[in-house]
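Take a look at the structure set out below.
Only one protein chain is missing from this complex, and each of the others stays in its spot.
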Amino acid sequence: MAKLTFSIGGIHPADSKLARDCKIETLPLPDKVYVSMSQHLGAPAKPVVAVGDSVKTGQILAEPGGFISAYVHSPVSGTVKSIGPRKDLAGFNQTHIEIDVQGDEWAEGIDLTPELVTAIPEDTAFILDRIKMNGVVGLGGATFPTHVKLSPPPGKKADCLILNGAECEPFLTSDFRILLERTDEIVVGAAIMQKVLGCCPCVIGIEENKPEAIAAVRASVARLAYPGIRVETLRKRYPQGGEKQLIDAVMHRQVRSGGLPIDVGAVVQNVATSLAVYEAVQKNKPLVTNVLTVTGDCISPDRQHNYLFRIGMPLSFIAEQAGEVPEGAVKLVSGGPMMGKAIANLDAATVKGSSSILYLGESTRRGQQCPCIRCGRCADACPMGLEPFLLKRLWAAGDDSGLEANAVQDCIECGCCQYSCPANIPLLDNIRMAKARVMGIIRARNAKK
Amino acid sequence: MTNTIIWTVAILTVLGLVLSLVLFWVARKFRVEEDPRIDDIEKTLPGANCGGCGFAGCRAFADAAVKAGNLDSNYCPVGGNEVMAKVAAILGCEVKETAPMVAVVRCNGTCQARPKVNVYEGEMSCRVKASLYGGDTLCSFGCLGCGDCVAACAFGAISMDAQTGLPVVDQDKCTACGKCASACPKNIIELRPKGPRGMREYVSCVNKDKGPAARKACASACIGCGICAKTCTHQAITVTDNVAWIDPAKCKLCRECEAVCPTGAIHGVNFPKPLDKDGIKQRIETRKAKAAEAAKAEAAKKEENNG
Partner (left out) sequence: MDKLTVSPSPHLHSKVSTASIMRDVVIALSPAIVVSILFYGWSEILVLAVSSVSCVLLEWLIAKYLMKRPELFSGWSALVTGLLLAMNLPSTTPWWIAVVGAVVAIGVAKMSFGGLGQNLFNPAITARVFLLISFPVQMTNWTVPNGFIGGVDAISGATPLGIIKEGLKAGESISEVLAANGMNAHTLLRDIGGSGGEISALALIAGFIYLLVRKVVKPWIPLSILATIAAIAAIFNGIDPEHFTGPNFNLITGGVLLGALFMATDYVTSPMSKWGGVIYGVGIGLIVMMIRYFGSYPEGMSFAILIMNCFVPLINRAFHQKKYGRA
């Protein structure tokens, strides 16, 4: 069968899936957890507990602070010690709820049995409510509240639900592991989302470097026999798992500039989100756990792990579980090496969307910057068809209208340009700034209208 | 041969004449009538086109000033009162004197006071760095040290001090156009009145963290303790979000706040004498003792009256 891929740009970094054969391990509980109020896209959540309250695992700690926001639940049982600013992994202050951990007693009404529940509720409002009340957000990186994404605006209909199992970022293996170990749950989750979206077909896209996962999901889809779900093999190419690229690969449709996937009838959800949806709807279990990969090119193979963690665990706690920070580590990254964030503060707490702790060695250091030789590699690599060399020049010249005309606002910040630049020019560093400014100008203009 | 030369000369002459006529006609036809005062004002202005006045350049400023007919809302910070007086003379209107301003860097997190906890590796731009993370020290409010302000300054008035890693403003070159202040993503540069003979007092910190956190991040941070505000006899100091701020309009340059600040976050510059910490502290003590005595006497008096 033909392998699907997107049509413009892209790069082929070595996939370095070093932790692919490490089974998911459950981490012990730390003494304290710090639950951030800003672990989703949109407005921060508002705490509904007070200092001194005792909370149970899965109990609501905070409610949405706006339409695009999400519930936050307690990942442990214990006592609320404080509510206040704490530094996140970038060193910025965010409101956190500090909880002294006293055991792991779950709130009532949560089904903790491992049995697979395959019967899908008939009432879509019930499903959406469960997803919302259990704080499910997109776990593919953007942490967009899932119930919002699963409620298309009036007049728009989903033609296809795409389940994103591409995991195109090098090193990351958490999606691969859950595809292998939680296959059936993910497929049921997909069927639930199909139901919400009006029984549209569903494509589960998995990159070709995960043949075991493809086989497992195919078998599960056949066994569970939900209508309209099929598995497609995607070519190994970065950024295959980018939302716009995946829609192009699977549906051969392109989201127009400034538009949303639903405009072309697509809804893209990560496989980890599908698992969270399953747990939220079938088990009434809030999103308080996720799987994270501890890996890197400078730690030995026996120290690579895939961990099931509770949100709010400090990164340093997880890092300690995996042993000392290796000698040669130059940079620690949370997320993939292409789009992840460098960790400036290892004491920061994990959030719903945490997907890895990467230990990168000398190879991550940036090379000496040289003059641009106009080779055009950045433009060839850009999956949005932009011309990064031109955008950087326009940014340096302060030409905002030129930047907008050359579609800087379409940039998905995938890093392909900077990856492929032979002159080590920090293209994306600058384009990100330019994009932020142009987006601000566009927003101000739209607000005026 | 001679024929060729004659023809060449003739043709070129005719061509030149015809073209000059065309040019003359075009210049007449498309002439734009402009108030000559715009040119006059533009010539008077410093011509730096820095944008410090809020217009795109000196010409735009002149245009706006002539259109408005007064200078109530237009001021050239670069030229200052001297230039503005000349502009006012051209326009035939009044101009109010404005105290000369200067850019003040409100961060004193030197490399010694504020140790680095990580190494930044990316485009050397404060804007890029600020959007990425809190910075390479524990203080997420202070100077990032990449010199966006230096690049923004059109007058060469700011330079990075290699020793401290902080920008230094040359107050003689600074025109208070405000470019550096808007270039700084951390908003640590403030335009403050230059002060009499350049003497001014300011809090050189913007860290909004609570005291212990600020202290941990930087030895010379303002910890929001409020001692300066309590000491100040002119009500010039306010503490909001754990940072003190001195209102230049109320400050009488007594330097008491500077003397009592436990972290040295308050700076006085261009004072003729070095800060006499003990002397000032003694002065404050005496004043307090006197006040206490007076209060006691007052209380005793009250009691007497009551009794």
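Letters A and B mark the chains in the order given here, with residues in each chain numbered from 1 onward.
Keep this in mind: a contact is a pair of C-beta atoms (placed from the backbone, for glycine too) under 8 Å apart; a residue touches a chain by one contact, two chains touch by 3 or more.
Predicted model only: the values in this text are computed from it and were never measured.
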> In the complete assembly, which of A:L41, A:A107 or A:V325 touches the absent chain?
Replying inline: A:V325
>> I'm checking contacts with the chain that's been left out. Which of A:L4, A:A213, A:A348 or A:C382 qualifies?
In response: A:C382
> Of A:I8, A:I68 or A:I120, which sits in contact with the chain we cannot see?
Replying inline: A:I8
> If you put the missing chain back, which residues of subunit B would it touch?
Replying inline: 116-123, 128, 132-133, 136
>> Under the stated touch rule, tell me which residues of subunit A contact the chain that is not displayed.
In response: 8, 11, 13, 170, 244, 248, 254-257, 259, 325-327, 329-333, 335, 337-344, 358, 360, 363-367, 370-377, 379, 382-387, 389, 407, 410, 413-415, 418-420, 422-424, 426, 428-429, 432
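Convention: only the chains that are shown with their structure count from here on.
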> Taking each chain's centre as the mean of its CA atoms, how far is subunit A from subunit B in angstrom?
Replying inline: 43
>> So in the complex, the part of subunit A that touches subunit B is made up of which residues?
In response: 85, 87, 90-93, 341-342, 344-345, 365-366, 426, 429-430, 432-433, 436
>> If we count contacts the way the header does, which residues on subunit B are in touch with subunit A in the complex?
In response: 117-118, 121-123, 125, 127-128, 131-136, 138, 140, 209
